[in-house]
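One protein chain omitted, others in place.
So that you can tell them apart, the chains are marked A and B in the order they are listed, and the count of residues begins at 1 in each.
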Amino acid sequence: MHKYANPNQFLRIANPILPWCAWLAGLAIAAGLYLGLVQAPADYQQGETVRIMYVHVPSAWMALFVYTNMAIASATAIIWRHPLGFLIAKASAPIGACFTFISLATGSLWGKPMWGTWWVWDARLTSVLILFFLYIGYIALVDAFDDPTRGQRAASILALVGAVNVPIIHYSVEWWNTLHQPASVARMDGPAIHSSMLWPLLIMAIGFTALYFALMVVRLRGEIAAMKVRNVRLGQVQA
Amino acid sequence: MSAARTRLPATRKRRRLYAVLAGLTMLGVAAALVLVAFEDNIVFFYSPTGLKEKSLRPGQMVRLGGLVVEGSVKKAADGVTTIFSVTDLNQAVQIRFTGLLPDLFREGQGIVSEGTLGPDGVFTASSVLAKHDENYMPKEVADALKKSGKWKQPNATPEAGK
Partner (left out) sequence: MIGALGEFFAMGGYAQYVWPAYLIAAAILAVLTGLSLRDLRHQEATLLALRRQRRGAAVDEAQG
């Protein structure tokens, strides 16, 4: 029983937070949509297409945030052989993959009218595409073995190895000439976005973060239940 | 007895911790080496200065990026070819492009074009992409900034001026 005592303990804290996260996500995303689509002004250069930013940028932030979480959780799973770390990583992977895909797709829809192309192989776009493949690779690897612990270990190592990509994505726009512009919010000299556009962006980001935690807890509960089902079945076979 | 029992898994955990840290460090170093080695391929475009320093095979496709020089945009006699210059505030290169320009193309804007450098020093582009900077603001704010003289020329290319 002690094998999943810790995930259970985690759920004792996470379960009461879940409805709050879900409500916060719903409210912040609704507010963000209203502010971004209706209240926020058009950009002086990019006109109305700038509204794509309110889904594109928070998704891209989540893509990196979720992967960072996944890598840390995988590291604890490898070092302390802790089932919770692995389960958090496994629960996070599909969410991160979805956010990454959204940022790629919306970026493409933004790039066509503004840059004049759906896609370029510059360092930023390419490194984010690699991030998407890392997520997909993790999801594929984690269930690829008959022995679940082998899949766990292989996938956790992949998650850790892929972590080098996270700083590369962040700094790609500074280190190399890219078509993608440098960061607007995470800058040393403060955001380069007018406050009327920054607020909708930050509120949307809060909404996406809350959504991630809510979905992660839901998926984590699913993973824990699946693990218990496996253990019960294993017990039956042995008995 | 119990101390020995707790120490054994602790050292094993510590060994795994060190292995993970060492592995990540090596990976970071390897990634940095690879990125430095392939820098030339990762760079998406060259500035006019970079292009002139680079020895190109005749007809070699490269990307050239810079700011469109104010007052340099001209339509050729055929009506579909645009001739303009891009600059990194150091050197300038003339570009000839036949086709549809992106919505953001305008004087002072950062652009990236792909094409070949002719022996006459004119760059014949097969595509022109617009690059925008990281500044976002409503039109009224931009106008007010320009009026009050606090407007900074947006530096659309990070390499510009280097």
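Following the convention adopted for this analysis, contacts are C-beta pairs under 8 Å (C-beta built on N, C-alpha and C of every residue); 3 or more make two chains touch, one makes a residue touch a chain.
The structure displayed is predicted, hence computed values, not measured ones.
Across the entire complex, contacts from the unshown chain go to A. From the set A:45, A:59, A:76 or A:172, the residue in touch with the chain omitted from the display is A:59, counting the whole complex.
The chain that is not drawn here is touched, among residues A:67, A:110 or A:138, by A:110.
What subunit A contributes to its contact with the hidden chain is residues 33, 37-38, 42, 47-49, 51-52, 55-56, 59, 94-95, 98, 101-102, 105-106, 109-110, 112-113, 211, 215, 218-219, 221-222, 225-226, 228-229, 232-233, 236.
Everything that follows uses one rule, which is that only the chains that are shown with their structure count from here on.
In whole angstrom, the spacing between the mean C-alpha positions of subunit A and subunit B is 26. Listing the residues of subunit A that touch subunit B in their complex gives 41-46, 50, 53, 75, 78-81, 113-117, 120-123, 160-161, 163-164, 168, 173-179, 181-184, 187, 192-194, 196-197. Residue ranges on subunit B touching subunit A, taken from their complex, read 13, 16-17, 20, 23-24, 27-28, 31, 35, 39, 42-47, 65, 101-105, 112, 127-143, 156-159.
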